[in-house]
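A single protein chain has been omitted from the complex, and every remaining protein chain is retained in its original position.
Chain naming follows the written order as A and B, and within any one chain the residues start at number 1.
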Amino acid sequence: MKEYDVIGKNVRRLDAAEKATGTATFSTDFSLPGMLHGKVLRSPYPHAKIVSIDTAEAEKLPGVKAVATYQNTPREIFNTSATMAFTVPALEPVLDQYIFDNIVRYVGDEVAAVAAVSEKVAEAALELIKVEYEELPAIFDPLEAMEPGAPDIHPNCSAGKNIPGEIVKIPFGDVDKGFVESDVVFEGRFKLPVQKQAQLETQAAVAQVGADGKITVWSTTQTPHPSRSILAKVFGVPESKVRVLNPPYVGGGFGVRIGLSAKAEPIAVALAKLAGKPVKVVYSREDDFIASDTRHGGYVSIKLGSKKDGTFHAMELKGTLNTGAYCSFGCETPGVMGAMGLAVYRVPNQSYYGHSVYTNTSPAGAMRGFGNPQAMFAIESAVDMMAEKLGMDPLELRLKNIMQVGDPWCLPYPCQSTGLAECIEKGAGSIGWDNRNSLNQPGAKKLRGIGAGVGTHVSNAWPFCVDYDNAYLAVQQDGSIHLAAGVPDIGTGTSTTLPQLAAEALGVGLGEVSLTFGDTATTPFDIGSHASRTCYAAGTAVVAAANDARRQVLEYAGDFLNVPPERLDIKGSVIYITGQELGEQCAGTGVCQTGAGTSVCETGEKRNSVSLRDLAYHAHLRNKQFIGVGRIVPGNAPPWQAHFAEVEVDTETGQVKVLKVAAAHDVGKAINPCIVEGQIEGGVLMGVGYATSEEITYDAKGRQLHNSLHKYMLPTAEDAPEIDAIVVEASDPTGPFGAKGVGETGLVPTAGAIANAVYNATGIRFYEIPLTEEKVYRALKQRV
Amino acid sequence: MSVKTLSFILNGENTVVEVALSDMLVDVLREKLLLTGTKKGCGKGECGACTVIMNGEAVNSCMVPALKAEGAIVETIEGIGRPDKLHPLQESFMDQGAIQCGFCTPGMIMSAKALLDKNLTPNREDIREAVSGNICRCTGYVKIEKAVSVAAKQIRENQ
Partner (left out) sequence: MLQDYLVPKTIDQALSHLQNNNGKARIIAGGTDLLLDLKEGKKEAGILVDITRIPGLKVITMENGVVRIGSAATHNQVAKSDIIREKALVLAQAARSVGSLQIRNSGTVVGNVLNAQPAADTAVALTALGAVAEILSPAKKEYLPVEELYAGLGKSTLDSTSQLLTMVQFPALLKNQGSAFERLEQRKALALPMLNVAVVVSLSGEQFEWARIVMAPVGTKPVRATESEAILKGARATSELIEKAAGAAIAQANPRDSALRGSREYRLEVLPVLVKRALESAVAQAKGNF
């Protein structure tokens, strides 16, 4: 294996010191002179027409500087998610939102906003706004919303009643024939909960509109560049006059702000324009819960056919997802769900049919895994049941059918790497798979069980979205490196891994590199941090930029040292002739400083190396700088995962306790293993929550019941199981140094593994998550 | 009378500041004293991002009326280390990869410090209890637990 100097090492994150000392700036910390505070009035009804709206009293309240409604803000239709800026032609983005509309479609929908000298005054003003609503019929379940008599939530749904965009159909082989030819068929329908990202920093934006009309927005977005495109369109200004940036840190994302941070940005800009002052909009935790995207809940049906010997022969997958009141990523999510669901196993005959449905609930959009965890809960449950029908060990069945390099699949890029078999082997070892049928004493009230699940994912957004990337890298006059990439760091470590990649590619130390990121004004276009793409796609652009700069450096150094550039290499910021011992380095004084650069040192010795520092300065004095540009269109590559869960089920109360998750992940190459483990561990715990406790439900009036961190049952430190994150590296030729995506993968197979473990413990199969105590208790009772 | 003077010892310094009666300590720290290291993730005692140490105990500063801090000794993330000599917890959080987005970090470190100030040999239960009110959505808590025990060991060894 190749030895690397900078990558593959657990270097401290470059943002760690700021974050550990409280000096890191987040949007919620950001302020400007004269800044006002904005607060949003939200609909109490799930579906209603605004008959009248009277803001006079609110405007009179001392300290109030502007009140915005649908009557005095742009009526440009948009989509808060970045799909608006990167839908792949010939598909068209679904545009279905205004900043404010005269119809509200869910409890929490924006009705008006106030900018005032303080949050308290703004809140008081909201209470003075008089709104008269005419209630409209509302619907909350996606299946009911497709019925002919259901209310239309948006007009023009050409694909079907309340279905946004188009229906995703993925045909592969001949599925009907495949089932006829199968010996054993399993069929089932699974129900999925609404999960919430619950990133720790709520949605926030600070907007400033200059006297020249230029708009600057500091916000929590995961995608500054696409957000700029959306804002430019909404406010009717050229993109070049809009700047969107992170300040620069973002308190988590998990998909909730791919595109705008819900409506924090457009509301802040609208208020700033009306008030003539900068405006800060910070969502309360309740705002964040009810009025920013959730994960899609809904239904997945699966039919799986196998030959007697356990060779999968046909698979049919159907998804009906609840996208809530607005489409957001409601078209892409079912697409990824189907494509990823079909990509795990080698099945010659497959088909997928999926779409979203509008309902009068909070909008659903992107959340870590993006449809994939939904699909894999169903698929991995089905595969376990198939193993039982066939009388095979579930792992053996999986190993027999998992996709191999070069296998045909439904995706438009080849499978060029897989470490899944190794993941299965290592994960099984960690959990003690072989003990799984001897964990319980007869008569025990608490039953233990072990289950497994596997999965794959993407390493960037293509072919589901436009995906290309850019970076530039400038060798400074002293030989240090300035790197610029448009992608943000939402906590995933981008601002460390990108400099690691640049340093490795160029041959300099990490300390030489500094990165500008997450800012449309100072970085080239990038589609943002999502789709597990940052290290893979933005990383590829960074490596390309570094290679470009390196080529320029070596050419110049070749002239300087009088050797062909091919004979040169760079290590530790020294350019040297390969195969020769490093000569005495110039100390950075003398010849180069004077501009008399020569391949002969002051001492008269012939040089066989030169420091980047000297070379860059030498070049500078001769009107030259080394600037590398990376402009890439990434391929795509499959990361693979195998999760193993051990659970304990209290049969008297129904409580499921996850004791351990062994999570083995093929990440191609771990550029920073510690960061990779962190991604896996965090993903796993979110997957444990998805499987066992996290869910947003609504009451009969469409109000969220789980609208706070106290009511929404995400795991605390005291709930976390032991997590064994295992890194497997099956290098992919398309990724930077072989790396593949990891960010979303941590929870792809977790729910399936846990449900299978509960089955192993109790013999009860669950077609619905989360596995709450009451649900499990009920099932245990029914069996008795 | 809706404004009052609050005097307290903040990060070792006598601090006097005008506060509104309805202000919570977190608002005074962040907005009046511009110590934005203390974060606000919910404002209702449910996330721990605003944790500070008051008279030796970790508390949610969003649930502490500012005037409750009258005469109190309050420590925030800004006060526990110097740039040239960070607190061992700050070092261990960096070394162990316990920081991702970093939004929970200041509160998390303050909770951990309150623990280590009293108990330098915490077991896993103690650590988990100490940060039970600090939600972290990024890390799965694995490296956070590790960082706290590493810091405890570090402090023990330096004593």
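As a working rule, contacts are C-beta pairs under 8 Å (C-beta built on N, C-alpha and C of every residue); 3 or more make two chains touch, one makes a residue touch a chain.
Everything quoted here is computed from the prediction, not taken from an experiment.
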Visible chains that the absent chain touches, using the contact criterion stated earlier: A, B
Residue of A:Lys60, A:Arg75, A:Arg551 or A:Lys711 touching the missing chain in the full complex: A:Lys711
In subunit A, positions touching the absent partner: 652-655, 693, 697, 699, 705-706, 709-711, 713, 715-719, 772-774, 777-778, 781
Touching residues (missing chain, whole complex) on subunit B: 1-2, 4, 21-22, 24, 44-46, 48, 51, 57-60, 63-65, 67-68, 70, 111, 129-135
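Following the convention adopted for this analysis, only the chains that are shown with their structure count from here on.
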Chain centre separation (subunit A, subunit B; CA means) in Å: 29
Footprint of subunit A on subunit B - complex, ascending: 22, 30, 35-44, 46-47, 49, 76-78, 81, 83, 86, 90-91, 93-97, 99-106, 109, 127-129, 131-145
Residue ranges of subunit A in contact with subunit B within the complex: 10, 12-13, 15-26, 28-29, 120, 197-202, 249-254, 284-285, 490-493, 674-675, 677-678, 681-686, 708-710, 714, 716-718, 720, 723, 725
